[in-house]
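Heads up, one of the protein chains got dropped from this complex, but the rest are sitting where they should.
Labels A and B are assigned to the chains in the order they are written; within every chain, residues are numbered from 1.
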Amino acid sequence: MPLDANTPDLRTEFKSVGTRPNRPDGVDKVTGRARFGADFALPGQLTGLILRSPHAHAKIKSIDTSAAEALPGVKAVITYKDIPEQEGCDKDVLVNIMARGTALYDGHAVAAVAAVDASVARKALKLIKVDYKVLKHVTDVDEAMKPDAPVLHPGRFDPVDFSTLENAAHVSGKEERKTATPAHSNIAGRYVFGHGDPDKGFKQADVIVEHEFKTEATHQGYIEPHACTASVSSDGMAELWVCTQGPFMVRDVCASLLGMDVSRLRVTPSEIGGGFGGKTTVFIEPVALALSRKAGKPVKVVMSRSEVFRATGPTSSASMWVKIGAKKDGTFVAADAVLKYQGGAFPGSPVEMGAMCAFACYDLKNVRIVGYDVVTNRPKQAAYRAPGAPMSAFAVEGVIGEIADKLGMDAIDIRLKNAAKEGTVSSYGPTFGPVGLVETLEAAKAHKNYKVKLGKNQGRGVASGFWFNFAGNTCVSINLNVDGTLALALGTVDIGGSRASMCLMAAEELGISYEDVRAVIADTSSLGYNDISEGSRVTFSSGLATIKAVRDLKVRMCGRAAKIWGIPEDAVKWENGAAHPAGSNAGNFPPLSIKEIAAQASATGGPLAGHYEINAEGAGPSFATHVCDVEVDPDTGAMKVLRYLVVQDAGKAIHPSYVEGQFQGGAVQGIGWVLNEEYFYGKDGTLQNAGFLDYRVPVCSDVPMIDTVIVEVPNPGHPYGVRGVGETSIVPPLACVANAVSSAIGVRARTLPMSPPRVLAALEGVAASKA
Amino acid sequence: MLKVKLGGTLVNKAGGRTEFEVEGANIMQMLRNLGRTCPELEPMLQKGVSVAVDGQIYRDAMLQPLGPENEIILLPRMAGG
Partner (left out) sequence: MSAVHVSTNINGDDVEFVCRPDESLLDVLRDRLGMTGSKEGCGTGDCGACSVELDGRLVCSCLVMGAEVGGHKIETIEGMAQGDKLHPLQQKFLEHAALQCGICTPGFLVAARNLLERNNDPTETEVRYWLAGNLCRCTGYDKIVRAVLDTAKDMRKSAAKSSAKKPAAKKKAAPKKTAKKGARHAA
């Protein structure tokens, strides 16, 4: 076994990896002992609350905080003036955490108070007088692109001259085709991907299908609202306990917004009650720090559920046009798309990634995707699981479903015919290495669910999906304890059981038992910088760094054994949890187990540890194919998901239960997106459904068991072949369910969510056109 | 000489040019030289880009070695969920 920490070697035989032990943090989580964001308390802490704009778009003429400040028990009141702009800080984040002159969306923070308890703080909020001048607002993406739309950031974005651009016709809806003018200043960016010549390609097509699609914004819907406790002392030293996907990001961003040295702020991540991308930025954290700085006391801020809906990131809503041409045998000859995503009040909708993912499943010689990033009077979008990809997949996979129907082809066969493989030039540019789309399609086709006979009003849908997967900055330390057990310090927050996976990889690499490794998530002062737990990067990157840190430790342990035996270091090898002489001429010594080495560590040169710091690269993309059966009630439009199958390439499943869990969780979030979930804005631009009663996420009785098949096409970039799995699972469901509905009742859903009234209206439309 | 292809927005910024030939032994040198060859790209490069080398996406690895045999594609910087 190579001990060089830099040699990649793809392991294929495993002892620990691939088993399903209980997770190390499990008992704390089933007994209520685990401490989540809102579970921290400091002596003498104050309660912080935030005042939010009731208007979608308004000039803030003045804020009078004097009455609130005078209320007994109030220790600090802040507005944007207490968070002066620092050089080099991210201006959009600064404006988002506290409005500066203009409230840009319903729920935008305007002021904050810290008081001795929640009831005083609530009173104080009521005493803050804000004088608003209400402005015209816009929340719909197509409306926001119209020439006469209210402009959110006057003068900020370059005008776009549509007359010179491809597919201008599909930019702002049919009626705008002629009138589009170059003055659309809510357009924050325009992105183009693709290759070949789609216009020529369509000439070879036997069938062409094109349609417009719309999806509404959905929220990540993590059950734990944002929460943090901040403590700034008078010497400027600060501590923050917070539920976040990225404690290092929180530290660096807060320090830059508040003008602090990074070293003065220590961030300790709590257990995190879900994130799905929504906890990859800051909202209340800098506010809590600013309150604590002003009050001179610790301040705890916990969002209410309605604040979570109104002011944290949902994903984008989208308006799309997709056109695909195919030959009679099902070969795609050209594909074209225009995607318009609104990302709330600031630039940064995930339209680029939506554009890159749109056709990534297919081998296309002629493909073009144009994406528009649009601002509206809505909360700043935050990443949501495979950001941008589910919407574009909804449109693309829907069109493919229709082409298959037109050609009378099987839904899986047409995808197999066009599937991206190793060597395919992807629609977003790079050439794919080994990828597993074909394997997922074949496994889906072979699965028993694909053969179940369907009844009346029942239908089956198929869709595939893609996500890049990320890697990134990662630091890991592993310390050998005196009894031969190990302490593994990780810098990536554990959202879905990643500690268990890391312990498995460490145990595998050392040849010891899983129980002998204990993993902890370190605070920001204990390890070097780690990127956010996002983009399905944790098992890949922290896993890679864990393996490399363990290899580093093994080298050191072998070195100790060499010293003890008095032989050269390279004459020692590590096997099955012990150092062995590398061969017969190395000498004849009984192996030194990890426990023996640990016991002698202090006598033979001091404590033993391994560590590894890397900006990991080489994450491998993960493809998935989903199959779903639904039954639609033609009288009510209500729909029941009967069966659901997820087949996805995991590269290598370290802890298969948690891989399945990611597949199932993503699929059900996707099902919610199709069936119920939506941001619903009133005429006045305020959010009408800021609670779980009216924003309906799937409940237990809405869904069946989610069947899973783990495909393993190893990623050559990881020593065990790991690909991330968390994101791809939410990409296919939107189209998968929509395709199933269409096969059940012959109605194609092109607007999400497909709530019963919409399905019913579509059914009546079909009936009327037949009559 | 490295062959560098542009993706996404970068194409617009570069006045429609999709391919460049620049010197450089690693990503950092390549980006520096690209910025010199095409100053219009400089603000985007400053903001950060992802670089796909033979299909692998690199977000930050400035010292990743590059050679003429590599397929190099500049992509917008990505963030995840």
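Operating definition for what follows: contacts are C-beta pairs under 8 Å (C-beta built on N, C-alpha and C of every residue); 3 or more make two chains touch, one makes a residue touch a chain.
Bear in mind that the values here come from a model prediction, so they are computed numbers and not experimental data.
Though it is not drawn, the left-out chain touches A in the full complex. Checked against the full complex, the candidates A:10, A:223 or A:482 give a single residue touching the omitted chain, namely A:223. Among the residues A:89, A:262, A:609 or A:697, only A:697 touches the chain that is left out of the figure.
Touch with the chain that is not drawn comes from one residue among A:12, A:66, A:263 or A:304, which is A:304. Within the set A:426, A:669, A:686 or A:715, the residue that contacts the chain not displayed is A:669.
Taking the complete complex into account, residues 20, 22-23, 25-27, 29-36, 38-39, 41, 119, 220-225, 271-276, 302, 304-305, 495-497, 655, 657-658, 660-662, 664-669, 691-693, 697-703, 705-706 of chain A touch the chain not shown.
Just so we're on the same page, only the chains that are shown with their structure count from here on.
The distance from the centre of chain A to the centre of chain B, each centre being the mean of the chain's C-alpha atoms, comes to 25 Å.
Against chain A, in their complex, chain B makes its touches with residues 5, 7-9, 11-12, 52, 54-61, 64, 71, 73, 75-76, 78-81. Interface residues of chain A facing chain B in the complex, by the touch rule stated above, are 189-193, 220, 276-277, 280, 350, 352-353, 355-356, 383-387, 426, 428-433, 468, 470-473, 532, 534-537, 615, 617-619, 717, 726-727.
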